[in-house]
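Of the protein chains in this complex, one is absent; all others appear in place.
Labels run A, B and C following the written order; every chain starts at residue 1.
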Amino acid sequence: MSVTILYFAWLRERIGLPRETVETRAATVAGLVEELRAREERYALAFADLKAVRVALDQELSDFDAPLAGVREIAFFPPMTGG
Amino acid sequence: MSVTILYFAWLRERIGLPRETVETRAATVAGLVEELRAREERYALAFADLKAVRVALDQELSDFDAPLAGVREIAFFPPMTGG
Amino acid sequence: MTVRVQAEPFDYGAECNAFAAACGGAGAVVTFCGLVRDEDGRLSGMEIEHYPGMTERALAGIEAEARARWSLTEALILHRHGPMAPGEAIMMVATASRHRGDAFAAAEFLMDYLKSRAPFWKKEFGTDGEAWVAARDEDEDQLKRW
Partner (left out) sequence: MTVRVQAEPFDYGAECNAFAAACGGAGAVVTFCGLVRDEDGRLSGMEIEHYPGMTERALAGIEAEARARWSLTEALILHRHGPMAPGEAIMMVATASRHRGDAFAAAEFLMDYLKSRAPFWKKEFGTDGEAWVAARDEDEDQLKRW
């Protein structure tokens, strides 16, 4: 399955790119994170502490247990600090 | 004792004047109100329901039990409706 | 820290900008503005009577109490008296703080106390004649939460 992944704020800076398209066999967000961590050191560092990472699936806040079936756009970012 | 009395809003309208100076022997606000009620019908009407009347002594909110000794300015008015 | 009581109209937006510019790098500004309603055309205007002297004392006391309770870098109470037309601003409060929670709480406190403890009285003019606005029990009740 091909998905678009977006990174924001310090996740974007640590991984070094704002978005990428990846092929994944993962069933859940957590599974996708495992695949990413295994790719390169910068991913392992960015996802070292998942308590500091939030995820959105197709622009809706979600969580790491959520299934990826049918999802086209996955975004990872730190807790939000607007306002 | 000579005191200045001020009336506001519908109390001013019912009594027909915004302020007056009166001689009183009353020891408390309640005593002064009794004296006023006895003077004329318009006072009796204005002070018919004291639950609808507030009092300030020298520009500080007070109550009908308060003593008048040393007070120079007494104001009667309905509950406030600013804001 | 400012209290103003005036008959003249004021420009709500201009006051907001002046307040924000002078709020000492607070970060969070809250304002409240009360406007004259027209009740779907049933009101042609209103008039506010007040108690000169006591008004300023009461507002200054309320404002000092808010500053004692919350961490504010600035606070403003501005209230008009006299006749006003529908749509005009009757009054405003503004609070500034480093913390939005303080700015919100202080602004609500200022409004609750001002409503029930500052000597203003509203009279409305409408198609049915004129009438003094009655105080609402819930306004008095609001004070109990502080």
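One rule holds for everything that comes next: a residue touches a chain if its C-beta (ideal position, glycine included) is under 8 Å from a C-beta of that chain, and two chains touch if they have at least 3 such contacts.
For clarity, every value in this text was computed on a predicted model and none was experimentally measured.
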{"item": "Contact list for the unshown chain, restricted to visible chains", "value": "A, C"}
{"item": "Where the missing chain touches subunit A, by residue", "value": "6, 8-10, 12, 56, 59-61, 75, 77-83"}
{"item": "Residues in subunit C touching the chain absent from view", "value": "11-18, 20-21, 23, 25-35, 37-40, 86-87, 89, 98, 100-101, 103-104, 107-108, 111, 142"}
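By definition in this document, only the chains that are shown with their structure count from here on.
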{"item": "Whole-Å gap between the CA centroids of subunit A and subunit C", "value": "48"}
{"item": "Geometric centre distance via CA averages, subunit C-subunit B, whole Å", "value": "26"}
{"item": "For subunit B, residues that touch 2 or more chains besides their own", "value": "none"}
{"item": "Subunit C residues counted as touching two or more neighbouring chains", "value": "none"}
